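This view holds just a subset of the chains, kept in their places.
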Amino acid sequence: MNKNVALIGVSGYAGTILYQLLKNHPKVGTITLYGHRDVGKHLSEIQPDLVQYGQVDPVINQFDPQKIMKEADAAFFASSAGVTNQIAGTLIEADFPVIDLSGDYRLSDPKSYEKWYKKPAAKADDLKKATYGLCEFHPKLSRYVANPGCYATATLLGLAPVVLNNLIDLDSIIVDAKSGVSGAGKKLAPGSAFMTVNENLTVYKANRHQHIPEIVQELKNWNPQLRSIQFTTTLLPITRGIMATIYAHVAKGIQDPEKIISQAFIDTYEDKPFIKLHGSNLPSIKDAAYSNLDAIGWQYNPVTGVILIVSVIDNLLKGAAGQAVQNFNMMFGFNERIGLPIVPIMI
Amino acid sequence: MNKNVALIGVSGYAGTILYQLLKNHPKVGTITLYGHRDVGKHLSEIQPDLVQYGQVDPVINQFDPQKIMKEADAAFFASSAGVTNQIAGTLIEADFPVIDLSGDYRLSDPKSYEKWYKKPAAKADDLKKATYGLCEFHPKLSRYVANPGCYATATLLGLAPVVLNNLIDLDSIIVDAKSGVSGAGKKLAPGSAFMTVNENLTVYKANRHQHIPEIVQELKNWNPQLRSIQFTTTLLPITRGIMATIYAHVAKGIQDPEKIISQAFIDTYEDKPFIKLHGSNLPSIKDAAYSNLDAIGWQYNPVTGVILIVSVIDNLLKGAAGQAVQNFNMMFGFNERIGLPIVPIMI
Amino acid sequence: MNKNVALIGVSGYAGTILYQLLKNHPKVGTITLYGHRDVGKHLSEIQPDLVQYGQVDPVINQFDPQKIMKEADAAFFASSAGVTNQIAGTLIEADFPVIDLSGDYRLSDPKSYEKWYKKPAAKADDLKKATYGLCEFHPKLSRYVANPGCYATATLLGLAPVVLNNLIDLDSIIVDAKSGVSGAGKKLAPGSAFMTVNENLTVYKANRHQHIPEIVQELKNWNPQLRSIQFTTTLLPITRGIMATIYAHVAKGIQDPEKIISQAFIDTYEDKPFIKLHGSNLPSIKDAAYSNLDAIGWQYNPVTGVILIVSVIDNLLKGAAGQAVQNFNMMFGFNERIGLPIVPIMI
């Protein structure tokens, strides 16, 4: 039976993409939109291209948790960090199915949230309820999901096989991550002006990006001996896509690292429909862009003993709205792949 | 007194830029062009935009070492790797001033050349004569200069202060380098087609780029304990510029690494006109593009103990033709800065 | 009932997109691939990203018209101009349903074909059978369709309302058309190298583009007094999309041209699902890119008496594979919209 959904926040990039995915999702019934600034407006007034000939043009409703719980089967929050945790509490506490795309419920430690986000944290009890929604690694049927950050998704999926299987020196992880401009959101800023970004490359927030603590939290869940990672974020002159280029020294005593590591990737992901293993043929951003895939390749360097892992995703799909839909599919026991693009746009 | 120069190879990107620099150089007299394929043609037939209203339109001459030694004071080779070492021997053996932009004379070990370039090496005696022309680190008045590779220049200038001063764990160096498409030269290839590069990011030749051995050779000259580096090359969807993002663990026992490292950069480069130190304010590619600068920034991470160094250059200027002119200036005792752009094109 | 289809040519851009559309089309059964160069290979060897986890990996078969007529309900030719008309004749003459994406059957006059394409034309009888497949203007259930060119589609759909309704001076039409690089196909050429296209804009084939004769042919069908058009093609530094910027003097004697012209657009297109009328709010390429839409806007200038029409499409969808599927839908009496993206990718 189809599920009716509430979507809170449709004006940002993730919300826009999420609306499109939900509209074409065969198991989604009615989609009701909620917001703040644009309450009362029709969607076509905010996003003219989203509403086409002969289609319904929905209205943005004032956020109303009671109405949502009465009319919908699940709520997607595509509102900003710091906003979601002001409004989602009622639903969480009533145990209503929620998928939150902001960072507000990803960190289980409120102090860590306040340190990295510089905003008040959600209630500690609500944080405890949340499942960190990295789909390939959490149980199905979770009730309340914190959808992972885009950088975190690419990094964690790239590192999982070698961290879970103790194949690397845990103190040697270095992530040189790069993102297209859509990752920065819609707010006007000098750093995302065409004149700044075009024909340029800029490192920003090195070791200060707010996705670092969720990465470290999950890595520690997988391997408690891990302490920290070196993490650099770089702005690419493209619209969509993330590449996480990951380096680590292979752990001492591993025989035939090339074979062992390859086997770890295969074992970890062989039944995961959205993980595309490239082996030593490293993937480009276009191998994942505009799909829900994470394309992963790796090369072991016997001279330095370093394993290089390249993990690429579309930051707005597997890194946001696509993974949210994948979480929705898992929450209700649907096939994970339903409603999600599996072929990248190569052209 | 002005110097007359011979330029062998003007059709590639480095040759084209070099011709423009030499034409505007106040200490250069006549420029005579030499080549193979286009012998007898006028420059305007190969590069219409290079010859403007009322200017001389030079002819491409058949390469002739005797003529060069008679008429010129120095020869620039902007011919390809594997071509230069077929033709430059006569000049080198006669001790005539030569600046070679190809990779043919950079590696002192012929076997290493043959391994990485897959071509026959120059004579061992000729290789011994060559100075590796990283201007900030070699003596003036060298007679025969092998101009460094673009990736090598950015990487070596970024690493020098910490390697020379023993500030890092030499086995921990990881370089995540990125280059614009002009670095790939003019040859048509699927990998440099607009349709492949635009809206994309691709790792290529990881640990297999031919600039790796010259980097390791120089680092070993500076610090013989160094054994190897991890080196990744990535193709950016831009025309000009290289960023080398460099990681290394700070050596054990360094007190106050932030201060010590900063001081090492200042001490190493304080009188170097083409090194622009950005401190912890990491440079973007536009801080160096279209200039002969290397802009360098660094950040120490006390959590991981890793020093991050970002070194950016214009691959065709400081990474090729600009450094060749800087070498020319040094060879003849001119001011290093003559004839070289020192302000990047930011707009 | 589902239709089985043959697809001849899957390695070019249009063929690749067409394969993806057909795979997701709810009324398409089996898709059999045919080709020349790659016969016997699996699709994944030519286009690795097209074949995903758990999907069938079809083989490229040698072209075989008898097999096609026996097993399939329709054939799509995504082969090149000059190739299609060497091989499609058997199917056409047997009255088998064919949709040809090349230019080989668009011009009813073989001499015109030979003049513009510089290749031998198809048989005159076969040419007569073809319907020019501009979907908004031809009868349903055509048996044999020549799918229009990308520039022609954008131009004709922009001009139709004013030409059909005699609203402009027919000798004054000027089309300044611009296309992304995918329009040039996959062949390596200096003109489509990243280094040439990036940060550039180039007029090419002004008044010599092979889509001009099909545009003039159709305009004459609509209004026999038309003689010729001025047509400029310009290469944009983007991957996908065409903008046709169209100018014409409004015909003498039209009262209130602004109102009359707007009404003509509305009347012509009000029931056409893939035409998105923007009125005086001129569309950008992103209003159509990655969809099967043609987005059209117009502005009348009372000072000059000129009507400006801006028509934008995705060159590979509405300008090629999308329109081919739309033609397929019409040919078999399906809803025109089935299997076609109607929302552009704005982000």
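Chains: A, B and C, in written order; residue numbering restarts at 1 for each.
Note that in this section contacts are C-beta pairs under 8 Å (C-beta built on N, C-alpha and C of every residue); 3 or more make two chains touch, one makes a residue touch a chain.
Just so it is clear, the structure is predicted and the values come from calculations on it, not from any experiment.
Whole-complex copy count, one sequence throughout, 3 copies displayed: 4.
Going forward, only the chains that are shown with their structure count from here on.
Chain A and chain B have CA centres that are 40 Å apart. For the pair chain A and chain C, the distance between C-alpha centroids works out to 37 Å. Each chain gets a centre from the mean of its Cα atoms; for chain B and chain C, those two points are 47 Å apart. Multi-chain contact residues of chain B (touching two or more other chains): 195, 199, 237-239. For chain B in complex with chain A, the touching residues are 171-172, 174, 176, 178, 195, 199-203, 206-207, 228-230, 232, 234, 236-241, 243, 245, 247, 282, 284-286, 289, 299, 301, 303-304, 306, 308, 310, 312, 347.
On the chain A side of its complex with chain C, the touching residues are 13, 16-17, 20, 47, 49-50, 52-54, 182, 199, 239-240, 273-276, 286-287, 290, 293, 316, 342-347. Chain contact summary for the complex, chain C toward chain B: residues 181-182, 186, 188-190, 192-199, 237-239.
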